[in-house]
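Structure record follows, encoded as structure tokens.
Of the protein chains in this complex, one is absent; all others appear in place.
Labels run A and B following the written order; every chain starts at residue 1.
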Amino acid sequence: MSTSLKTPEQDPDLNTPLGGVSLTAGQLPRSAAPTTLVAAGVAGLLLWLLADWAIVLCALLAAAAYVVIVYTWSRTVEGPRKATDRFVTALVSGAFLLALLPLISVIATVVTRGVARFDAEFFTYSMIGVTGEGGGIYHAMIGTLIITGLATLISVPVGMLTAIYLVEYGRGKLAKAITFFVDVMTGIPSIVAGLFAYALFVMVFGPGVRMGLAGAVALSVLMIPTVVRSTEEMLKLVPNELREASYALAVPKWRTILKVVLPTALAGIATGVTLAIARVIGETAPLLVTAGLTDGDNFDPFDGRMTTLSVFSYYEYQSPGLFAEASFDRAWGAALVLMIIVMVLNLVARAISKLFAPKSR
Amino acid sequence: MKRSTLGRAFVLPTTAALAFGLVACGSANEEGSSGGPTINGAGASSQEAAQSAWRTGFLDNNEGTINYDPVGSSGGREQFTNGGVDFAGSDAYLDDGEVAAAQERCGEGGFVEVPAYVSPVALITNVEGVDSIKLKPATIAKIFNQKITTWNDPEIAATNEGVDLPDTRIVPVNRGDGSGTTENFVEYLKAAAPEQWPHEVGDEWPVSGGEAAQGTSGVVQAVKNGDGTIGYADASRAGDLTTVEVGVGDEFVQYSPEAASAVLDVSERVEGRGDHSFAFDLARDTTESGTYPIVLVSYVLACSNYDNADKATMVKDYLNYIVSAEGQDAAAEQAGSAPISDDLRSNVEPAIEAISSSNSGS
Partner (left out) sequence: MASSTEAPPRRNRTPRRPGDRIFAGVSTGSGVLILVALAGVAVFLVTEAWPALTAPAEDIPGGEGLVVYIWPLLFGTLISAVLALVIAVPLAVAIALFITYYAPRSIAKALGYIIDLLAAVPSIIFGLWGMNVLAPVTVDPASWLSEHVGWIPFFAGPASSTGRTMLVAIIVLAVMVLPIITAVVREAFTQTPQLHQEAALAIGATRWEMIRMAALPFGRSSIIGASMLGLGRALGETMAVAMVLSASAGVTFDLISSENPPTIAANIALQFPEATGVGMNTLIASGLVLFAITLAVNMIARAVINRRKDFDGAN
């Protein structure tokens, strides 16, 4: 991509081709940037090892040195435009590396602290009869799957149908109102969603009600707006020609939507849905209010308390008792499992959307 | 599209089978799940570790299920008084309004209120080079009120001869969330050093400008991570942090379970709340030798009368277990609490024994 155009003012003699300057003049040698980078890196390393400065400071100094050297060098040889280009390249790459740091740090922390409890007991036991060390998260995994599964079952159809309404049918005041209020829904603090769901279920079942379904409803309130918005965006990207072609073949509108529009947009919708799940699967406060906390298995979302991984992790961390280390291990382990579940979901969504998406693009 | 159809035919059933397979079987440690009644509780998160020890110990010998949601004291009291849960844990005894509500909920016979979880609150510090420190109540109040700001302040030095105090800035760490631990600690400061502590008593920390941390874990973490820090936390969580010996009368007392539960014995029972209520106004300003006055006393609330006979029996047995020597020891072992004294136990046992059901025939 980097073309070596010469600027006119560097070409004083128009009689000889290129003014007698070789093609690579006015250009840094190919090895210039890498060499400088290595040199700056070594200098930084030396500072760290010998002068014993903080590693972050050394890295920053090395990066700054590289930028300054390459910029001034390039400016003297190649001129300001190329110099700016090199400067921006260094800046953008640096910013990217900088942004990777926290990601690596987060994942490394969770993995190193979480694997301490990756044994068979952790995945097959619940917390019934467990104090101190040992115990497992089986009940919490079940709870997470059931509650988030139910929340997905509620929010995906409602959210997708609403998005279909907005894109394919929506006219006038009602569509405007729905768009507006979906936006409002994204601003609901999660605990408020929990309290709302709890109040709703108290009206039906009486005070003190705790059930997985209530937790799922609370999560749905948080999930629906995300699903609506991502689906809406994806449906809008479906070219109108496809719809028109379908209508031209006298396919009814609803079949057009189901058979043409949705499959085309499915990849994006699936990604949106997984991101929505990822957002709610880590919720704690609304679930504690609605689904409660229990030590044992509960497979019935319509009756009784259910523990989820995030709630479990949070309370193992918050009130560990005397055997704090064992509790913290469980907390980090549960957090790691949660992260793995979300990642697997992400992959599954990608796979599914690949399978369902039309092959021709 | 052939391949994708095949793919669909494969993926969907597999996913479904996996999901149901996982859901179909219980966890390894609870096969043949126990029947019996279920009782639900909610309340103070401070009791969570102890409640876990109690239900484990209780269910070893009994059938049934016990749940406890650590939603917080006030949430527990509210759910108890409106009938949402069968029992509750609370870091403070019911106030007058709640007493009326609880009496209405429980009907005739009223409610049972027993101090079940007594935990010393330790003052934990992390000052480099200092591994023992003695402080008078007035000094503690001034430190947390940010009137004393360095560790080598003469007032601290006066009670710590021979300790090499650095000139580090004092960082008082308090709970950022509302909590019974805060309320009990502030109550202590107000009672033991009223002149140095002008603030109101409540479950939120009244002084602004300190280091605020979420939950006991957060306080411990903050004290550990900082230098020159001092904070208050359940003694069970003090770990290897230096704990302050607190001035009581003329002596300095290191926290201990015995010293903590001794306070309850010199404290006065609040009158006029029914025969089954054992609420105590703690003698925070006691000068009694061998008492440690910074304690968190957490109550268990239940009704004297339940509609369901099984439930009544279960609550009665559970509460009996909680206050029994065995139960208190289990909590001490798991949660680091201080077992209540035998005197207190023999006082509260009749109240628990009185729990019954109006339709005992059913």
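The working rule: contacts are C-beta pairs under 8 Å (C-beta built on N, C-alpha and C of every residue); 3 or more make two chains touch, one makes a residue touch a chain.
None of these values were measured; they are calculated from a predicted model.
Participant: Based on the whole complex, identify which of A:F118, A:F181 or A:F302 touches the chain you can't see.
Facilitator: Checking each option in A:F118, A:F181 or A:F302, the one touching the absent chain turns out to be A:F181.
Participant: Specify the residue from the set A:M127, A:I142 or A:V342 that touches the hidden chain.
Facilitator: Result: among the candidates, A:V342 touches the missing chain.
Participant: On subunit A, what residues meet the omitted chain?
Facilitator: Output for subunit A: 1-3, 5, 54, 56, 81-82, 84-85, 88-89, 91-93, 95-96, 98-100, 102-103, 105-106, 109-110, 157-159, 161-162, 164-170, 174-175, 177-193, 195-196, 199-200, 221, 224, 228, 235-240, 243-244, 247, 250, 252-255, 257-258, 274-275, 278, 281-282, 284-285, 310, 313-314, 317, 331-332, 335, 338-339, 342-343, 345-346.
Participant: Touching the absent chain: which residues on subunit B qualify?
Facilitator: Output for subunit B: 45, 71-75, 78, 169, 171, 173-174, 176-180, 203-205, 208-214, 218, 221-222, 225-229.
Just so we're on the same page, only the chains that are shown with their structure count from here on.
Participant: Find the geometric centre of each of subunit A and subunit B from their Cα atoms only, then give the gap between the two centres in Å, rounded to an integer.
Facilitator: Taking the average C-alpha coordinate of subunit A and of subunit B, the gap between them is 37 Å.
Participant: Once bound in the complex, which stretches of subunit A touch subunit B?
Facilitator: 121, 124-132, 136, 138-139, 141-142, 145-146, 149, 206-210, 288-289, 292-297, 299, 304-305, 315, 317-324, 348, 351-352, 355-359
Participant: Which residues of subunit B touch subunit A once you look at their complex with the stated criterion?
Facilitator: 1, 4, 7-8, 11, 15, 19, 22-23, 26-30, 33, 38, 40, 42, 45-46, 48-50, 52-53, 55-56, 59-60, 65, 67-71, 79, 82-85, 215-217, 236-237, 239, 330, 333-336
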